[in-house]
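In what follows, a structure is listed as structure tokens, so that the remarks can point back to it.
Every protein chain but one is kept in place in this view of the complex.
Entry: chain A
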Amino acid sequence: MTTVANSVGQKKGFGATLWDWLTTVDHKKIGILYLIGGGFFFVLGGIEAMLIRLQLLIPNNDFVSAGFFNELITMHGTTMIFLAAMPLLFGFMNAIVPLQIGARDVAFPFINSLGFWMFFFGGLFLNLSWFLDAAPDAGWTSYASLSIASTGHGIDFYAIGLQIAGAGTLMAGINFLVTIINMRAPGMTYMRMPLFTWTTFVASALILFAFPPLTIGIFFLTFDRMFGGNFFDHTAGGNTIIWEHIFWIFGHPEVYILILPAFGIFSEIFSVFARKRLFGYSAMVFATVLIGFLGFMVWAHHMFTVGLGPTANAIFAVATMAIAVPTGVKIFNWLLTIWGGSIKITTPMLYALGFIPSFVMGGVTGVQQGAAPLDYQLHDSYFIVAHFHYVIVGGVVLAILAATHYWWPKMFGTMLSEKLGKITFWFFFIGFHMTFFLQHFLGLMGMPRRVWTYMDGQGWNLFNMISTIGAILMAIGVIVLIINIIMTTAKNVRVGNDPWEDGRTLEWAIPSPPPFYNFAQTPLVRGLDTYWIEKQEGHNGYTAAEPVTDIHMPNGSIIPFFMTLGLFIAGFGAMYRVDHSWGLAVLIFGLAFTFLMMALRSIKDDLGYYVTKDQIRRTERGRD
């Protein structure tokens, strides 16, 4: 197997470039693909949010119809969680984690590509519902009694789209786990791993154990709707509560899958821009693992009002409140990292500083809802909406925006404008609090969540109007960010290895963006904050653990794309089988095509290729 390595700076035609991106197995390129895909769906989910807020601007509004409103809230939630927040985080995990542990790629580059395409096609499938039939309309939780009764194919799009995307997520999770277990550079012990790598590790473990229940739950839903199953139909002995249990056994760990990497991102940013070692590193690691563990013990707090009985409610209430302890440990460690630091207020640091009070507010309302008796009052009100937006936007989205600015130079080799970055921050941050702070009070005043419109004269008008204005400010912030990205890319001012000047971890020791093999020589890790140690000893770069040798690299492949395409086609077959006779044939064809591709992958040897010493030396010289 000899393939010529794609040399740096070579001009390629459009077709060749497209082929390159369709077949790439390079973790840095897949990271960028995740950012593009996730960014696209983030904007889509944002547009849905704007339509929701415009509808709620004034009482008795009929800007959108009630049915369309249901579709909007469902698709907003589903898109933001599965297709925006998670893929964007995966983008950073892909691009950064292998660099932080001194690896040349992830453990399974092929599966990495497969995971991306499954996420993307799953998202595409889900969103095609807007054009082909009706969008799903049973809420992002798709509770069974609603989703079984929903007419049209909306819920089918939800079930099949999430099935495909979810399988991709599971693969990505296993991939990160093995990468972190097996591919760490010499000296990179577990307790020297940067916090972002640690949180990726724990979040991946949560994915491994949380996504299979979702897979099964969605299969039940698919069977009930499309194949004559009776899991949730009580007239045939079924039980609708089973869906709620399965969904939340997945759904609660899911929010920790989102927030833990966000914690990791902020841990990196605090210690870099406070120019101090992270305070209480080992406590942070322990807290991360503990949150991951407890995340599986609390799912029924979403179901306090179902009537599971006082014993179950009490146990889940106590477990829920217990999570506040490791989270509190983290908050104090971040504060003590800033304390006495030599602080630089950069855009990522602004987000990090804004994150602490925002997230604490979301955490406090979380503990309030954890008290089961109080939850009976708050359940299904706008208080809940305010709470989960405070943790998801105030935690996860702020982290994604912070990471975009922080790691942009490492991923693209250019620096986003700090001025525009700060403008984005202030618009987004102020808009965020305007939108969601008052929703706590709307909830306490009795406004139920998921209502299409409300009557005049209940005292909800002003707060709803302010909330909508806040949402517009957030949208302006995102638009400024997009302008920033376009301007930065157009200017194309290249930056060096360590553009923030205070990088502590290994990714800052190599060029921005790194060459396709990452490290010319595998690095030797001599402690926590590897690159910081090197810089303190006056070294420029990292200490190598090996001489320059030939580097083994994986081959690109189009098979992941085709495997996913087969499932995508099969999805339409499964769905239209109910009304058209050709459906079954399409279903079988799609699945057979995917299995054929899997067999091809199994039979055809793919051993990768070697980059020779000479090529590495030439590339490294060309950069100096």
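Keep in mind that, in the parts below, contacts are C-beta pairs under 8 Å (C-beta built on N, C-alpha and C of every residue); 3 or more make two chains touch, one makes a residue touch a chain; residues count from 1.
The definition used in the following text is that contacts and distances are computed from a predicted model.
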item: Protein name, per the UniProt record, of whichever chain is missing from view ("ABC transporter permease", "Cytochrome (Ubi)quinol oxidase subunit III", "Pyrroloquinoline quinone biosynthesis protein D" or "Carbon monoxide dehydrogenase"); value: "Cytochrome (Ubi)quinol oxidase subunit III"
item: Touching the absent chain when the full complex is considered, from A:68, A:130 or A:209; value: A:209
item: Touch criterion as defined above, residue of A:187, A:229, A:448 or A:499 at the omitted chain; value: A:229
item: Per the touch definition above, residue among A:22, A:132, A:178 or A:343 touching the missing chain; value: A:178
item: Touching residue (missing chain; options A:170, A:294 or A:611); value: A:170
item: Positions on chain A where the hidden chain makes contact; value: 107-108, 170, 174-175, 177-178, 181-183, 208-209, 211-213, 215-217, 219-220, 223-224, 227-231, 233, 235-239, 242, 246, 249, 595, 599, 602-603, 605, 607
